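Removed: one protein chain of the complex. Kept in place: all other protein chains.
And now, chain A:
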Amino acid sequence: MLILHRKSVKKGFDFTLMVAGESGLGKSTLVNSLFLTDLHKDRKLLNAEERISQTVEITKHTVDIEEKGVKLKLTIVDTPGFGDAVNNSECWRPVTDYINQQFEQYFRDESGLNRKNIQDNRVHCCLYFIPPFGHGLRPVDIEFMKILQDKVNVVPLIAKADCLTPSEIKKFKERLREEIDKCGIKIYQFPDCDSDEDEDFKQQDRELKESTPFAVIGSNTVVEARGQRVRGRLYPWGIVEVENPAHCDFVKLRTMLIRTHMHDLKDITNDCHYENYRALCIQTMASKMNADKRVESPIPILPLSTPDVETENLIKKKDEELRRMQQMLQKMQQQMHEQDL
């Protein structure tokens, strides 16, 4: 058992997280707080004049994180310029293009002959930042989430939540949940936990579900609060502690994203969003093939050579092994998480 664990741990995990939302909502700060990194240290903030001719960009940062022997290759995909212009029609297009590109790449790799070292660059989760200054979802929020709901796991967040009082947060969350329902937006749903889980876990799961969308605060600075040095924000009227559950839902988000649901996010990306893309792609190509005889797609619809029975069995066995290892790892992650508490 130990050998299997070591093998997949050696390989490491990869996770791609996208952050989307207008500038100034604290996206970079939140990512730094979540992963204890300083990804945007030398970033130059553009002023309004410089941003006039800017369109939505897609930027990528990759960082390797290691904790207790477990390696994580984390890719953060940022979307600077989103929603910043006067006219934001179709500002989501570069985002969907990027997501589709990653699907396409994976599709090619998957259909290729050498699948030993497929890189999974598909976007596993998209954190969408909703400004806390509104009264609910704005037209741009609704449009973006509706367009992305079938391509990626959308997790809406209330950004810069320290400008809202507790009752305002409660009302805002209710309002958002209502509107998300009404507009039929399919955001990422936490799976129901198994009936054989212990009460503590179930309670935690319930609390998690009831506090969505999470109201988050991030910070790049350390302050002194209650005798401890913590990540926080210092105001003349008090100190906000990022990791204090009474102050914001940062801890809940981190728990959900990293400690309990990272795997589920990857699964759903693979089993739903990618499969949707793949089916659509195959359909389109098939109909295109019928339409014109010239087939330009390098992706083989029919495999060029069918693998022999022996190779097929080997592939099946490896698949089984991988599945078992993944299950084992999930249990280990859970144990590690319980030990942390």
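In this section, a residue touches a chain if its C-beta (ideal position, glycine included) is under 8 Å from a C-beta of that chain, and two chains touch if they have at least 3 such contacts; residues count from 1.
The criterion applied here is as follows: contacts and distances are computed from a predicted model.
*Asks:* Under which of the names "Thioredoxin reductase 1, cytoplasmic", "Transcription initiation factor IIA subunit 2", "Neuronal-specific septin-3" or "AP-2 complex subunit alpha" is the non-displayed chain listed in UniProt?
*Replies:* Hidden chain, UniProt protein name: "Neuronal-specific septin-3".
*Asks:* If I consider the whole complex, including the chain that's not displayed, which of A:Leu36, A:Leu113 or A:Ala246 touches that chain?
*Replies:* Considering all chains, including the one not shown, the answer is A:Ala246.
*Asks:* Consider the whole complex, including the chain that is not shown, and state which of A:Thr75, A:Asn88 or A:Gln333 touches that chain.
*Replies:* A:Asn88
*Asks:* Among A:Lys160, A:Lys252 or A:Lys266, exactly one should touch the missing chain; which is it?
*Replies:* A:Lys160
*Asks:* Residues of chain A in contact with the chain that isn't shown?
*Replies:* On the chain A side, contact with the omitted chain comes from 22-25, 45-49, 51-52, 84-89, 91, 131-135, 138-140, 143, 160, 162-166, 233-241, 246-247.
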